[in-house]
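Provided herewith is a single structure, encoded as structure tokens, for subsequent inquiry.
All protein chains of the complex are present and in place, except for one that has been dropped.
Right after this comes subunit A.
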Amino acid sequence: MKALLSVNPPLFIPFLVAGDPTAALTVDLALALQDAGADVLELGVPYSDPLADGPTIQRAAARALAGQMTLPKAIHLVAEMRKKGVKIPIILFTYYNPVLQLGEESFFALARENGADGVLIPDLPFEESAPLRRLGERFGLPLISLVAPTSKQRIERIASAAEGFLYCVSSLGVTGVRETLPETLGDFLGEVKRHSRVPVVVGFGVSTPEQVAVLKRECDGVVVGSALVQKVEQLLERLQAPGEKEATIAEFAAYVRALAAPLREPCASREKFQ
């Protein structure tokens, strides 16, 4: 079977919430992320009860839902992004219940039709995922797998079935900016890499160029979510103020570039996790 989504490390994978603050601005921000060097975009579908998310993404989801964002609209946003020139792979990040209500098959059909490249469902663990994995293969959209520091003997099973890339949750807890990452992360990532056939990326808590620099030596890329969503939150008013959009998006892009910069530099000696 051929690889469903082929990406080359090192990978910088930013996350945006569809519709935060508006659908049109999400498209603008996605373009800015691509220009700033994003390799893959994770497009988050807002959900009323996001169990894996901390306050930052909860607030963003609430803003997007207040603007009437839905799963079908978020998928259509992918087509809009393609039209405006976003070429990097786009992964739809959605909780399971909206997928169930749309219909699993309709979801994959709509996602493919609109130009999405993969799917990540944070509350659909390996044991419950077989039907969606099969649909993913049929529609050519991989279901991205996650492993966590608690996964232990589950790692081998999950990693060997992973498609596209394998998402490692850095530490216990929900999404959100963390000042430090656990000291044991290196061992965990080493274990995951031994079993994985696809690039291994780290997310949850990654928020500074220093963390990215350290992680770069241990894995194949990073996912940055809450830090970017927080930045969008800080820029909310200016993004929507007349005449300020372009300068504000440029500021957002500069912030993203600085975060991704360590991935683009040649590798130096190994440093300890901090």
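Criterion: a residue touches a chain if its C-beta (ideal position, glycine included) is under 8 Å from a C-beta of that chain, and two chains touch if they have at least 3 such contacts; residues count from 1.
The rule we apply is simple: contacts and distances are computed from a predicted model.
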With one chain of the assembly withheld, which option in "Copper resistance protein B", "Homoserine O-succinyltransferase", "Peptide/nickel transport system ATP-binding protein" or "Tryptophan synthase beta chain" matches that chain's UniProt protein name? "Tryptophan synthase beta chain"
For a quick check of understanding: of A:T26, A:Q58, A:Q230 or A:T248, which residue touches the chain that isn't displayed? A:Q58
Contact with the hidden chain (one of A:S6, A:S48 or A:S160): A:S48
May I ask which residue of A:P9, A:G67 or A:P125 touches the chain that does not appear here? A:P125
Considering the whole complex, which of A:T22, A:N97 or A:T208 touches the chain not shown? A:N97
Residue numbers in subunit A that touch the chain omitted from display: 47-49, 51-52, 54, 58, 65, 70-72, 96-102, 122-128, 146-152, 154, 158, 169, 172-174
